[in-house]
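Omission of a single protein chain aside, the complex is shown with its protein chains in their original locations.
So, chain A:
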């Protein structure tokens, strides 16, 4: 499931429950656009995975909470706690491995 986050409360409601992959992106960034396609492809393989898309420019509270300084940034959360962080564009096998670990 890929869900576009619109506010902090909505984020917390989902992010604090189990394993969640967060994609912090910007609409003005080529690698972010590409990562969007990668995540869509990943969703086909892993339909039960929870993937949250967070627009860097519209979600300052989330960005500050996790101290994200650049995009795209991938965060793997477990019950809201950061477990792993990847910066920059990633290929599907890397993300798949991250979710399966």
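What we mean here is this: contacts are C-beta pairs under 8 Å (C-beta built on N, C-alpha and C of every residue); 3 or more make two chains touch, one makes a residue touch a chain; residues count from 1.
Criterion: contacts and distances are computed from a predicted model.
Asks: Among "Aminomethyltransferase", "Branched-chain amino acid ABC transporter permease", "Tryptophan synthase alpha chain" or "Aryl-sulfate sulfotransferase", go ahead and choose the protein name stored in UniProt for the chain not displayed.
Replies: "Aryl-sulfate sulfotransferase"
Asks: Have a look at A:4, A:41, A:57 or A:82 and name the one touching the chain we're not showing.
Replies: Of all options in A:4, A:41, A:57 or A:82, contact with the hidden chain holds for A:41.
Asks: Contact with the hidden chain only, please: which chain A residues?
Replies: 26, 28-31, 33-34, 37-38, 41, 87-89, 91-93
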